[in-house]
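Excluded from the complex is one protein chain; the other protein chains are retained at their positions.
Moving on, here comes subunit A:
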Amino acid sequence: MTGPAGGLVGIVVVSHSRALADAAVALAREMVHDGGPRIEVAAGLDETTFGTDAAAITAAVEAADDGAGVVVLMDLGSAVLSAELALEMVDPDLATRVVLCAAPLVEGLVAAVVTAAGGAGAAAVAADATDALTAKTAQLGSAPAGADEAPAPPDVEGPTVTLTLRDPHGLHARPASRLVGAVRGLAADVQARNTSTGSGWVPVASLSRLATLGGLAGHVIEVRATGPDAATALDRVVAAAADSGLTGALLAAPQELLVPDTPARPLGASPGIAVGPARPLRAAAFEIDEDPAGDPAAEQARLARARADAAHAIEAVRDHTATTAGADEAAIFDAHLALLDDPDLLDDAHARIAAGRAAGRAWADAVDAAAAAFAALPREYLRARAGDVRAVGDQVLRALTGADGPAATPGDGVLVAADLTPADAAGLDPATVTGVVLAAGSPTAHAAILLRAKAIPAVVGAGMHVLDVAAGTVVAVDGTTGEVLVDPTPAQAERFAARAAEQADRARAARARACEPAVTRDGTTVLVGVNAGSAADAATATGADLAGLVRTEFLFLGRDDAPGVDEQEAAYRDVAAALGGRRITLRTLDVGGDKPLPYVPAAAEANPFLGVRGLRLALRAPDLFATQLRAIVRTAHATPVSVMFPMVSTVAELLAARAALDAAIAAEGRGVPPQLQVGMMVEVPAAALRAAAFAPHVDFLSIGTNDLTQYTLAAERGNDAVAALADPLDPAVLALVAATCRGAGDDVLVAVCGEVAADDAAAALLVGLGVRELSVAAPAVAGVKQSVRGIDLAAAAALAEQALRAPDAETVRALAAPGH
């Protein structure tokens, strides 16, 4: 539809404010390149007085028209009334060519100017302007159902081209307007879709519809055309795209293509075999309340109640997790509780309620905005917090509607889900959930750690296709090898069943011998300890030779002031008592900016994992440190104690810590406790590489493989996108374990207290490298002891040599797999 006589449709901008109208016109003029339509402004009573003037609008309409018609865009209230009045005041013949357009002023004006510049008629210009709101509502996700779904263009056969977007800003308005201009006036129906997002087809002639494609850098846009000028149209589209830089030089890496959202391969995340019917986890099916049940005050009260309910639920999960998996793992829920009280989030939600929204809608929108803000941050660590925001947000929404959490299809079987939040994982019942398969996820994520603590076999990173598995389909899972079989053949099922039976036999045998020492076939004793976050952890560790790691954080988190000497001593003695008086390894306070303590001043850090944490923090809080060391010394006078300093990077730090310990011993005035041993964690590659420099100052070195892996491979454990990188069996990590053992020499014991120590495949490898103590979660103690009993030291050393030369972690796993 082209205006008569080749003239362009004129545009009139009516606003209360002259400044607003002038600025909007300037913004819109940026979109047109070759002149563009006539734009008249009728705004304000003068430069500074707000108001609208029907007579001025009349004059503007007359000036804007050159026979092709006029589209009038207005702001609100009297602008509309005055424009309507003006339409009565102009020449009746002209009035028939004028369209008063209900589009939002700024968005509508930009779209109208582009469409008019392409030579469209007044009705088409007005329609595109009205459509301009669609892109924004789609972007903000606030479109009512169906509002952003214009009727799909009919399926047509015709030539197509594809455009790969190279502009770092994607298909933004300016290049999009060039595409619109390229197809105007041609006898062709030209449509585009975003194949990267799987969008529907939209007309290229419409700027606002193009915007709904959401084209980002790296996306592939497909364009098709029909009609006599189809070929010309596509040529022009390609030329306009190149000309505007849309498909030109690659200015920035298309990040979305480089970051896989799942690990590259399925990974065993919790050992064990499970064969059973799939129980797909259905996303929380709850409806967000859209209609306020009461006035804003009542809605605010509803939200407050729901937040309180959610807080109680999170606290319960945290406490449960603290007893089953340790304080470290429970700390994630403290972060969730803090998000629940986040002032920005609350202010936003309250403001939305005050504006008349229902509590549910207000909270959901505020959470979306906060999560989107996190997701847009440049640092991956902060981006990952978006998931936490959404997890907390959903919990409140469920409390508001009384809905249950995500529900698995009822019945025993293998849970299949995209991913699990820590809360979801904490809530699983091992009695009914015999196994877990996650499409995404990471073996080092909190959810996986909780699954191991519950001894539920699990495979993560299985790929999105597992979500297509129908409920009831038999799924076989090997949480050690990472194998997942959907609808296995009878032979395959039998193989899994045999493996499971073998493991069950082994577990039975292990339990029977749990309290015997773990001695290799050739007579080398390997200590097997328990990692404890509380006295309760220690109490459940049947057969543990010692507590190889006591996370003392359980005493410090979730309170407003530091525990005193007496309280700490009592707690440490409780742990020792729970272990029947066996040695306890007390790690001094290991926190950082990711879980700040209210009574320890700490600056905000962009990357807390590379900031003031562990011993670095203790040395900056000497009173806190001295108090803890006093309690440890007192405990050591009563029971065998090892003290261990976390996150040591330099010898100077270690010497400073030892000096503090000496001061605490002197302050107690009872001499050096005879059974006190001193050690340090090896988590920083610098410490592993220079173990020989540390060895003279310690009795033992304990390798924290979780952090050592993170720091070695520069891959955060909680980030699914790099989970496959953060494999503790990566040859680089093993090389650092080997370096630590070499540097330690004969007199200094090397322990491993990370997750990998419980890995069936890893025990021989670690012992072969020279590790003589493995400290694991309580349920794994008996099994690890049994693994040690199967080790032949010479064979293990040969295996370790091979592993150090292996190209990657996958090869190491294959080498170390049982039965190899």
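We take it that a residue touches a chain if its C-beta (ideal position, glycine included) is under 8 Å from a C-beta of that chain, and two chains touch if they have at least 3 such contacts; residues count from 1.
Please note the rule applied: contacts and distances are computed from a predicted model.
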Item checked: Undepicted complex member, UniProt protein name, chosen from "Multisubunit sodium/proton antiporter, MrpF subunit", "Putative DNA modification/repair radical SAM protein", "Dihydroxyacetone kinase subunit L" or "ABC transporter permease" -> "Dihydroxyacetone kinase subunit L"
Margin query: For the chain left out of this view, which of A:27, A:63, A:85 or A:471 touches it?
Written below: A:85
Item checked: Residue among A:53, A:131, A:229 or A:773 that touches the chain left out of view -> A:53
Next item on the list: For subunit A, enumerate the residues touching the unshown chain of the complex.
Entry: 16, 45, 49-56, 77-78, 81-82, 84-85, 295, 356
